[in-house]
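Encoded as structure tokens, here's the structure I'll be asking about.
All protein chains but one are shown at their positions in the complex.
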Amino acid sequence: MGRAVAVIGTGQTKHGRRPDVSYPDMVREVIMVALEDAGITLKDVDGVVHGTMPSMMEGVSSTHLYFAEAIGAVGKPIMKVETCGSTGQSIAHCGFFWVASGMADIVLVVGSEKMNEGDSQATMTTVFDPYFQRVFAAGAPGTFTMQCMEWMYRFKIPEDKGREAAAMVSVSNHDNAMDNPYAHIRMKVTMDDVKNSRIVTYPVRLLDVCPSSDGACAVIFASEEKAKKICKKPAWIKGVGFRGEESFFGESDKSIWPSATEAAQEAYRQAGIKDPLKELDVAEIYNPFTYQEMIFCECFGFCPRGEAPDYVLKGTFKKGGELPCCPSGGTLCTNPIGATGLIRLAETVLQVTGKAGARQVEGAKIALSHAMGGVDQFNGVTIVSSNL
Amino acid sequence: MQRVAITHVAQSPGVESKENLHDFTYQVNREVLDKAGLKRADVGCIISSSADIFHSGLSCANAFDWDGIGAFMKEGSRAEESAMSFIYACFRVLSGHFDTVLVTAAIKGSENPDNDAITPFYGDPFYLRPVGMNESVVAAMQMRQYMDRYGITEEQCAKVVVKNRGNALFNPYTHIRKRVSLEDVMSSDRIYDPLKALECAPKSDGVVSVLIASEDKAKKLTDKPVWLSGYGCSLDHFIPGDRNLLDGQLQAAAGRAYEMAGISDPRKAIDVAEVCEPYAFQELLWCEQLGFCKEGEGGKLIDSGITQMDGSLPVNPSGGVLAMNPYTSRGLYRIAEAALQLKGQAGEHQVGKKVKTALAHSTHGFGGQCHSVVILSA
Partner (left out) sequence: MAKEEYRIIEAEAVVPYELALGGTVSNFFDYLKEEKIMGKRCRKCSRVLVPPRSFCPRCFEEMDEWVEVGQEGVVETWVYINMPFYGQVIKVPYVSAQIRLDGSDSGLTHLIAGFDLTNVNKVREIVKLGGRVKAVWSKEKKGNILDIAYFEPVK
């Protein structure tokens, strides 16, 4: 179906607080890295896809115009794609479909965010409709906490057990981030550190929550013919899925999150994956909240519903476990939102091409990446493989 | 290679709507599905172009629009500007992954501040915004250079308004349906001298939905499919002072579209054009760069009458953006109108000549920073 599409290069900035550079300069930094990684120049690029969180995060509307030079798009066709937090996966999917359609051979995809320049929670509140939900919205933590509570209640997960498992998710991600030179938060944390950290929105505590990061990511997509010519070890796109629920939080059952479940099922169907826990070698899940990572593990079929805490506690998703999740340290340690979903993809590309350095999962061949966004509403999934 | 066609089109009524954006969007999407005899469940994928925060007070507006565009639990995405959304939808079909994609653009200008209050946010916060840049300011500077370099007169620019607003009288889906005379335009307020108030597009409410399909599917859904035969897009430098405002990226965008469509003489090959002209003179400048006349001859082009509804190359028979400016939706409106002309379904504003090939153009950004050109054929 369609043309085969590969990733031939990736780039990331050093993520964190970046008051040292203006926003366009930070974006340019990342595309230079990606072009060098792919061994091509801007001349080889047929089109550019760009995305961020909404304009309100940037304080500039239509950033593809402002970043025209920084994203290398002058004189080229441009696509600006945005779907809130899931932007990173959505721009990747656009790059994939552009090449698969035959309308371009090489497409540069760039996602970016400078979270420290705007007010992210105030911005996220404006994602909610102005009639019913906005006055009650408390940015992302409020929504995600409601979801986590719903999930624990629904599957009768004892609060202590949920707490223990979430703390382990945090410890594991922070451990992993120590191996990732691009990660924003690089510090060792203990189970007690997490459990004693400040409450953000009960029961979610500070170390259950991602930071606000500045950063950018670029990924270069190519047709089969170009990829084989240019790249020694491309990563092949085997499946893409994206689904969304209603804009009213209360309408769908977020404890079993249908959009996350079906987005993954769609990607699995295309990739021919039947038993994800066994077949996948690594997963990069968009996990801005520890509790949510567990919900995703269930939605993605890594374990039965309601049992993620057990799997976490027995180490299934840790480094060295059966299916390592977020060896990069994940969104929990690095979250420049518009780039985050693309970073997840880039990390899986590094894994299946054996270029992940200290965070490499040995022998990884097939991997899942993911992002979510909207009013706890959108989920996008991509499967990459070292084999065509 | 796989082919992709527009099968059906629906538009909201031209009047300002008192519905909320959710309901407003739903009604038009429902209409296009009904026309095609499809249920929401039959559609493979949904791509929206929704207003962003500055045009709706909603961040990630597609989160809010998702229900109205019929996307619940469907494969979908959003591209910011609506010509981009259309092309993205075409990618999806051409990739072979989807048989049908519904493209929707939705905005309610009546709920928003003036465009002039919103477009300053295109500007960077350091160099342009503090000195008062917006889209109209750059357009006026562009117009002054255009008149100065080629001897184009203010009357010639004003004639575009008379023509397009005249055409709009025959389009029930457009916003401003009131005839204006050359005298009216010339004596309207000089709000951005040399631009006059009537030479600037209004802000409008508009939802437009376009259903596209693969070749096999399109032939099943309609006996009048409208094929995508060419597409080109090109982006210019950001800072207006870095560019030649009279020679931007439109020629590059059009060149790509013509090459794909196998068109060597656009003046002969194109039967009707829907050109995005938020400022009257831009229709003349864009027509030059689309190859409808020689450089500097946009004034002569409007004087000749060729671009009138009954001329040999009608431009904006719908009334164009000067009659209806649903800001982020306007590109998809041009495409929808071009498709209706090809289908012979434009009603009272159907052009007199037989239409085999139509051009739709969209632009956004200061002074035409980004241009997209779509060629459609019967």
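The chains carry the letters A and B, assigned in the order they are written, with residues numbered from 1 in each.
FYI, contacts are C-beta pairs under 8 Å (C-beta built on N, C-alpha and C of every residue); 3 or more make two chains touch, one makes a residue touch a chain.
If you're wondering where the values come from, they're calculated on a predicted model, not measured in any experiment.
Though it is not drawn, the left-out chain touches A, B in the full complex.
Among the residues A:Val74, A:Val200, A:Val361 or A:Val384, only A:Val74 touches the chain that is left out of the figure.
Contact with the omitted chain, checked across A:Ser90, A:Thr123 or A:Ser252, is made by A:Thr123. In the complete assembly, the contact with the undisplayed chain comes from B:Asp116, out of B:Glu31, B:Asp116, B:Glu215 or B:Glu295. Which of B:Asp189, B:Asp216, B:Glu259 or B:Glu348 touches the hidden chain is settled by the complete complex: it is B:Asp189.
Against the chain not displayed here, subunit A makes contact via residues 18-23, 25, 28, 42, 56, 59, 68-69, 72, 74, 114, 116-119, 122-123, 126, 130-131. Where subunit B meets the omitted chain, the residues involved are 18-19, 53, 57, 59, 111, 113-114, 116-117, 120, 125-134, 136-137, 140-142, 144-145, 148, 189-195, 237-242, 245.
We take it that only the chains that are shown with their structure count from here on.
If you average the CA atoms of subunit A and of subunit B, the two centres end up 34 Å from each other.
Those residues of subunit A lying in contact with subunit B across their complex are 1-3, 22, 24, 47-48, 53-57, 59-62, 64-69, 73-84, 90, 93-94, 97-98, 100-103, 123-124, 126-127, 129-131, 241-248, 258-259, 262, 266, 373-375, 377-378. Within the complex formed with subunit A, the residues of subunit B that make contact are 1-2, 20, 22, 52-54, 57-67, 71-81, 84, 87-88, 90-97, 118, 121-126, 231-238, 249, 252-253, 256, 364-366, 369-370.
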